[in-house]
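Please read through the structure below; I'll follow up with questions.
The complex appears here without one of its protein chains, the remainder shown in place.
Chain nomenclature is as follows: A and B, assigned in order of appearance, with residue numbering initiated at 1 for each chain independently.
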Amino acid sequence: MFILNTWYIAAWGSEIREKPMGRRICNQPIVFFRDHATGKVAALEDRCCHRAAPLSMGVVVESGLQCGYHGVVHDCSGRCVHIPGQEKIPTRAKVRAYPVVEKNEFVWIWMGAPELADESKIVDYPFNDDHANWPHEQGFYHIKANYLLMVDNLMDLTHLGYVHGSTIGGNPRTHVEALMDVNKTEDSLSYVRWMLNSVPPPTYLAAVPFKGRVDRWQEFEFVAPSNVLQWSGAVDAGTGAREHGNRSGGFSLRIFHGLTPETESSCFYFYAPANGYRQDDPVATKELMEHISKAFLEDKLICEGQQERIAELGEKGLIDIVSDVSRIHLRRIVQRMADRERAQHESAPSEKAAGAQEKAAIPEATAAAS
Amino acid sequence: MFILNTWYIAAWGSEIREKPMGRRICNQPIVFFRDHATGKVAALEDRCCHRAAPLSMGVVVESGLQCGYHGVVHDCSGRCVHIPGQEKIPTRAKVRAYPVVEKNEFVWIWMGAPELADESKIVDYPFNDDHANWPHEQGFYHIKANYLLMVDNLMDLTHLGYVHGSTIGGNPRTHVEALMDVNKTEDSLSYVRWMLNSVPPPTYLAAVPFKGRVDRWQEFEFVAPSNVLQWSGAVDAGTGAREHGNRSGGFSLRIFHGLTPETESSCFYFYAPANGYRQDDPVATKELMEHISKAFLEDKLICEGQQERIAELGEKGLIDIVSDVSRIHLRRIVQRMADRERAQHESAPSEKAAGAQEKAAIPEATAAAS
Partner (left out) sequence: MFILNTWYIAAWGSEIREKPMGRRICNQPIVFFRDHATGKVAALEDRCCHRAAPLSMGVVVESGLQCGYHGVVHDCSGRCVHIPGQEKIPTRAKVRAYPVVEKNEFVWIWMGAPELADESKIVDYPFNDDHANWPHEQGFYHIKANYLLMVDNLMDLTHLGYVHGSTIGGNPRTHVEALMDVNKTEDSLSYVRWMLNSVPPPTYLAAVPFKGRVDRWQEFEFVAPSNVLQWSGAVDAGTGAREHGNRSGGFSLRIFHGLTPETESSCFYFYAPANGYRQDDPVATKELMEHISKAFLEDKLICEGQQERIAELGEKGLIDIVSDVSRIHLRRIVQRMADRERAQHESAPSEKAAGAQEKAAIPEATAAAS
């Protein structure tokens, strides 16, 4: 079960070029392509209404996406607009179209009832468009784990010392003992952590030649159900950054983390590490990307291991510990979203959402722990 | 569910040499080998009657096929004829034998009740034995799609312009607007298409140096449930080939297409493109094979895409179009065969067919469209 009435990142805009691209989201096969005239991205059910061939095997033509089998064409709204050798086009000749919006370099998709799709609800992330101040690269991993296991990972940083010892981590104790300012509401979760007078981790040192200890911060904001906005950095210890708010002059990076369910047991991870410390140095941006990608590969492996065990054995017998506070809170937020969606669906079933799942909830296997 | 009381191509005769060969047909594991004395092909259940080892791991001996585990031997009729260290052979020591006939380079197998197997019902294809006039090569693809999706493909050529643009296709419009003489009866389907005054496609041009437009024909005969006989070609436009019947002097090829179900979602494709235009030129025969094999790989890929979608999502919501006429007719022929077989089976269950499926019908997933 997936939360459908929400915006997920379907792709980097740059991934969708001349050829249509197939990608499964919330277990639905979807084809993405750019309209011939406008260049706008469209998303259709990836199954031709004629003989079910994947439309992602077709080509973009002037009037829409032409099936690679018998040449049937659907336009960006999913309506069939051309059948070779036939004048009349039946009205039921169509495929499902999904609302999509290209914003901040991402292609966002709405998997639920189209009439509920509200662009203004898409998280703002202007940094991706601000290449002068936040140069970045575009990251992507396919992860064989439920997307919430990756969100858990991002919202509990005590794992850094254990998973990322050789990259962005550093001393475990530093992380466990960080000062935490957590900001929770019924629907939101964010925190700032300060590790005052701490040893800078390898990635930080590679970027900035700190001479000694640093005051290091990590600011994380969860945007339910599947995005996390990060701002991290460090300045020389004792310069009072925490108190007076001036965080410049040291190391600083921003990362957008977007997780998108592919299936119940797999997801896509979109991430964009932005260099906020040596903006004029493309090599620094590239090196940052390499460090971060190496670290995220460590996350990928551990979450895939977790997924295997949970898929086989469930979560029975597991315990919660003190550092699970944020994780438990975010799971509750997601569970409430799922419950609301189900209630909404049951009280007023949308005609258009007939193709959607009856029940939208977070996966049983990963919801039980809290 | 498969149609069992019919002849399928199991293999090219040339595939069965000294070693036994295992192949799954209609989801039954079968071993093929040549009798030591006569060289005749035999087909047995690929499971030893002793401890279930695959007989295809054994060796051919004088008295039959010797199991590679403990040396038990079955003869070509499936009877156990030797048990090492034991004089007496129990009468129930046997495996199922399938009627097989080697004809026109193919090994044909009868999957149904053996007493119904009638060799005279095997389609005649003398061209495979006429190497002087129809030199050819032997083609084989394993296709991860139900065999009927491939038969559909062959009996609706409007796909040529879309799937095979770079090979045997040519202009889509030419195909859609071809003159069609369709010949239908309750149990048969064939057609001749003429594309008069049309541009010859790449494969034709590579074979014959046409100077301008051509009159091109495609003659297709469906032999239910799974074979298609093709004769195609072209002569210079305006020479009256359609009217007076003389099709010589240009390009001409014959192809036998045999599809054999492996499982519900996979099949084997046997094809033999025969060079009817430069018979003395082995390079031409080889080049024809290369062109055709490249084109059939395109068919394979699109049908495998179709299979994936149909297996996951069924055929609900699909529409039929004008060019589906032949496809719908052939599906009805196959459905009637399946219905007849089921009725026959229910009224007089054969002892010998006890191992066969209770119901023989065309796959649900691919039968619903018509």
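Please note the rule applied: contacts are C-beta pairs under 8 Å (C-beta built on N, C-alpha and C of every residue); 3 or more make two chains touch, one makes a residue touch a chain.
Source: prediction; values computed, not measured.
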Hidden-chain contact residue, picked from the options A:Gly39, A:Pro209, A:Gly245 or A:Gly317: A:Gly317
Among B:Arg51, B:Arg173 or B:Lys286, the residue in touch with the chain that has been omitted: B:Arg51
Selected from A:Ser266, A:Ser293, A:Gln306 or A:Gln344 as touching the chain missing from the view: A:Gln306
Omitted-chain contact residue, chosen from A:Cys76, A:Ile143 or A:Val163: A:Val163
Interface residues of subunit A (partner: the chain not displayed): 152, 156, 158-159, 161-163, 172-173, 176-177, 301-302, 305-306, 308-310, 312-313, 315, 317-323, 369
Positions on subunit B contacted by the hidden chain, ascending: 29, 46-47, 49-54, 57, 66-72, 80, 83-86, 90, 92-93
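The criterion applied here is as follows: only the chains that are shown with their structure count from here on.
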Cα-centroid distance, subunit A relative to subunit B, in whole angstrom: 47
